[in-house]
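The other protein chains are all here in position, but one chain of the complex has been omitted.
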Amino acid sequence: MAPVQAQVLLSPAELSYLHSSLSLNPPIRPDGRSPTQFRPLVAESDILPGANGSARVCFADGTEAIVGVKAEVEKSQWRPTPQKESADVEMDDEQEEEPGVGENSWVEMSIEIPGFRDDDPLPVFLSAMLTEALLASGDLKDRLYINRRFHWKLYVDILLISPPLAYPLPLLSLTTHLALLSARLPALKSERDEDPLFDDDWEASTPIYPRSGRQKPYSAYLDKPPVTLLVMAVGQNIIFDPSKEELAVAEAVMAISCAASQSQTAEAVRLLSIRTIDPPSRLTPPGIPNLLNSATGGVAPVSSTDAMAQREAMSLLGVWTPPRGGIKRNLVGRVLKMVVEKGGVAEEVLEALEKIEVES
Amino acid sequence: MTSAQTIVLPGDTIAPNALPTSANPNKPLTLGPGLRHIPPQTITTTIAGALSTDSKKNAAWIEYNSGRYTPSTSDLVIATVTNSVSEAYSCTLTPYTPTVTLPHLAFESATRKTRPQLANHALVYARVVSASRDTAPEITCIDPSTGKSEGLGPLKGGMVFPISMGMARRLLSGRKGGVNVLEGLSERLAFEVAVGRNGMLWVDGGNVRTTLAVGRAVQEVDTEALGDKGQSKVVDRVLRGL
Amino acid sequence: MPLDTSTYALALLRLDGRRWNELRRIHAQISTQAAADGSSYLEMGNTQVICTVTGPAEGRNTGAGRSGGKEGEANLEVEIGFAGFSGVDRKRRGKGDKRTAEMAHTLSTAFSSLILMHLYPHSTISIHINILSQDGSILAACINAATLALVDAGVPMTDYLVACTAASSPTTSTSAGSDDVSDPLLDLNAMEEQELPFLTLATVGGGEKITVLVMETRVRVERIEGMLAVGIEGCKRVKDILDGVVRGFGV
Amino acid sequence: MAPQALLSPLHQADGSATYSANGYSVIGAVNGPVEVSRRDELPEEAAIEVNVRPAAGVGGPRERHLESLIQSTLRHIILTRAHPRTLIQVTLQVTSLPEEESSVGDGSGFSFSSLPVLPPLLTTATLALLSASIPLSTTLSATLVAITAAGKIKCAPTAAELVRASAKVSSLHVFAFSVGRALLLAESEGDFEFGAWESACEVAEDACCKSVEGMEVDGEVENGQEFLRGVVEGKVGREMRWRTAA
Partner (left out) sequence: MPRAAEISVNEREFILQGLKENIRLDGRPFDAFRSLELNFGDEHGVADVQLGKTRVIARVSAEVTAPFVDRKFDGIFNISTEFSPMASPAFEIGRPTEAENILSRILEKAIRRSGALDTESLCIIAGLKCFSLRADLHVLDHDGGLIDASCIAVIAALQHFRRPDVAVEGENATIFSIREREPIPLSILHHPICVTFSYYNAGGIMLVDANLAEEQVREGEVVITMNRHGEVCQIAKYGGVSVDALALLNCTSVALEKVKDITKFIQRRLEEDAKKRDVGGLIAELSAENAR
């Protein structure tokens, strides 16, 4: 289970109010957003002169992340070739060349969060989740293949500049997405298995995530990095991009990673991974019903287990009870549908992110 | 006081004839620092030093000069205030040791409103009230029997000079300590001193030069272990220097 | 590889086209992050740093406080991080890196004497700096960014602390070939730092008084005066630029 | 060369001593009783912390091993119950080694035994504790004994004697004794039989402790306890000079 940061200081009464307003149909969110609406954000990409790709994103709540992508040439470990190459492969035609196969270790990700050590559970978990999605999303690692002796090693360094106020996953994922979109590799000048030699001209460099056209202005992307969205559920309502306060009353939280679909199938995006996240609401203090409060004329329970049992039995409206148990299967199904369907949330997000790149 | 010194090491057994023989058989033998009694009859040493006895008081102890000060009841000490908690000041006697407490009301005619306000790192001259193995030591700036300060209280101005614990004992034991350097200096200089058993000497001569001269003279007597003659020489030199 | 000074000799220009007393472009912003009490972003040429300030906030119980603020004064904590992608080669520096710790110590002692620390007893002010891109004058950039972020956070200070680097290069004047004659240079980039003896200095409010002076390369003592003079002049100009940023933000 | 010792050479520490013998020089410092961290606090007695620092490099497993041996030995001579919930910190810095041990690592893979340095460390620790006036139940003296393949017993051999090929040392032993001739520590390494160990122990006891019968003949090598006494007498005598100076 993922560790969750940032306890919110809300009273049981506030939690209860928030929970009931989010349970309405349609839900009423504290900031007036619709269930699928994201908070506004400020983003820019390609901000660092020394990195292959970079991006900076600030969320409206003040959290800010910077991601730098750096590629370095590394010697590949020798691998036995699966088949003998014929001597006269036409070098000019890319389609004819046998595509190299990449390895997972060619992509390395690190996350720095202020106040956390590198081996604390939160950074480790987040980086595992983001790496997993990145490697699963397509043939990124294959594009790092230079020749049989060399490959690109891609370092994705994620810095959270602000304290982790809300669960930082969506912020980090979006920033990484933008940084990877802007990342470019210098053009290869050497041939085949020679020591690699690259074109100094940055204009000639190629984006890591290729587009159909070769010249500016680029047309559509052939492939895109994944995004990881945070979704929560309250009652029957599904709420996207929850704020810190909303997470405090979530009944279930899921991190869903998806990437743009390459083939023209019914769904706009491919689903890469789903992880449930322990909602912070479980740790919130329960409200005490009047019936159990001696100050309001009730009878105080004798033990804490007794108190819990009695509260459970009552389930009064307006008294906050921390949610327990898991997610219903059909709810998961609905969430997935909302994410991946054509014109669904994921597609919308991916399109929005692409625009940032174009504008910058 | 014994004329010839008996130097003992830990684990040495004190021969019965080396112990004081009291005229009064009812007066029990008092063992001071560095000696311990292993029943029934054995008395052994625990620290290295010179065996000293006092037959009048029927007491024996070990004179030693080095090591860290450990508080014991009725010692005079110079304490440094580290902070103020609800009812008392926390003070240190030596660095890196747990703090001792000095109640806010343990000053002459102190009430809640009139107690002295001591800044952090201020110095006070105080007496150890209790120092048991198992509780934090407590110090006071009044004589409990008279309620008067008897010279104790906050030390303003001046300077503290580190001295050895043996020197502190000598300074506090009057004639027996064999220190006359201060008297010598006082013939021509006016100054105040306070001696803390925790190895501190506070001197205030009204100006930097006098304070330093007095402090350094005592330090010299300490490090060189000077006798009467040596001390007179120091006094002469210091007075000529001013 | 000695620095190719031939271009400089001919056109009196440096490799990046600057004259000897020219600063690189300084671009700065304040209030870049809503979550921090104060924040800034600063570029000196291709060196980029981002700085956030939190506090004065309730202090952690002294404990192993870094600069262990004095009794009755605030405690200033400084943390500096080099981003993995900030250098030419991708490299991660651990938290225990001594050079980084030295920089953090420099900032903490320098700003401790400028901030009115006695106004905030039992409190902690913390400065977090992330170095995003390294191209020389890094310590200077950190100091300038921290000044801006502290101003943004409304932390009371006696004045700005502004910093820049100055170097001494072999002379270009043809008259003397002796070692004693040298030309100072202002605001070094990474390549110049590799080749020339240089120092980083910080002055209070762009005045004559030096708060920070760090030099790590061997140089003849006679050359120091020239470097200091150029550095102080440079700090004056940095002060004006930072002042402009702060005033511009208010508009 | 006869062993040499100096009490209280340092100013900052509560007690200190330097000791050199057989090519080893050690400087020891004792701080205590000082405040102890919660983690190490013992409710009824003082905690003892021993740090052994090698002449070159930072400490490794060898130093940790020596530390634990010394710590458990000192625990038995320090009256720890006199200062409960405090810390007595013993730091031992090796300052010089015999040439044989310190010479450049020649890659032969020969590693010098950790036993020969143990007696000087123990002696220095004892002297430093005396200097710090930490209450002790007894003093301690220690020595190294080597047994050759031929069964010859050599007390306090020098490093040169140990590495000399002709010596054929088959086992090394360190013994420490109290004033009351009680065995405080015995560490052995190598091949030996119990009989040989017993005689080695006897040789060591004679080297460490005052003979029971009274004074030895003049010219006899000074034993460990007498050495300690001499050092302490020198120091106390100096400090008490003022009494006789009058």
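Assorted remarks:
In order of appearance the chains are A, B, C and D, and numbering begins at 1 in each one.
Everything that follows uses one rule, which is that contacts are C-beta pairs under 8 Å (C-beta built on N, C-alpha and C of every residue); 3 or more make two chains touch, one makes a residue touch a chain.
Values in this document were obtained by computation on a predicted structure and should not be read as measured data.
Touch, as defined at the top, links the missing chain to these shown chains in the whole complex: B, C, D. Interface note for the absent chain: among C:191, C:215 or C:246, the touching residue is C:215. Of the candidate positions C:75, C:108 or C:147, contact with the hidden chain is made by C:108.
One of B:158, B:184 or B:230 touches the chain omitted from the figure, and that residue is B:158. The omitted chain makes contact with chain C at the following residues, 64, 66-67, 71, 98-99, 101-102, 105-113, 199, 203-204, 208-222, 224-225, 228-229, 232.
Along chain D, the points of touch with the absent chain fall at residues 10-13, 16, 23, 25, 27, 29, 31, 34-35, 37, 49, 51, 53, 55-59, 87, 89, 91, 93, 95-97, 99, 102-107. Where chain B meets the missing chain, the touching residues are 80, 82, 92, 95-96, 119-123, 155-160, 202, 208-209, 211-212, 216.
Heads up, the rule we're going with is that only the chains that are shown with their structure count from here on.
Once CA atoms are averaged chain by chain and compared with the all-protein CA average, the nearest chain turns out to be C. One inter-chain figure worth recording: chain B and chain C are separated by 53 Å, centre to centre, where each centre is the mean of the chain's CA atoms. Centroids of chain A and chain B (each the mean of its C-alpha atoms) stand 69 Å apart. Residues of chain A found to touch two or more other chains are absent. In chain C, no residue touches at least two other chains.
Across the interface of their complex, chain A is touched by residues 32-36, 46, 48, 50, 52, 54, 79, 81, 83-90, 92, 95, 128, 130, 132-135 of chain C. Residue ranges of chain A in contact with chain C, taken from their complex: 47-51, 54, 58, 60-64, 66, 68-70, 72, 110, 112, 114, 117, 155, 157, 159, 161-163, 165. If you check the complex, the residues on chain B that touch chain D are 5, 7, 9-12, 34, 36, 44, 46-50, 63-68, 70, 96-98, 133-134, 164, 166, 170, 178, 221, 225-230.
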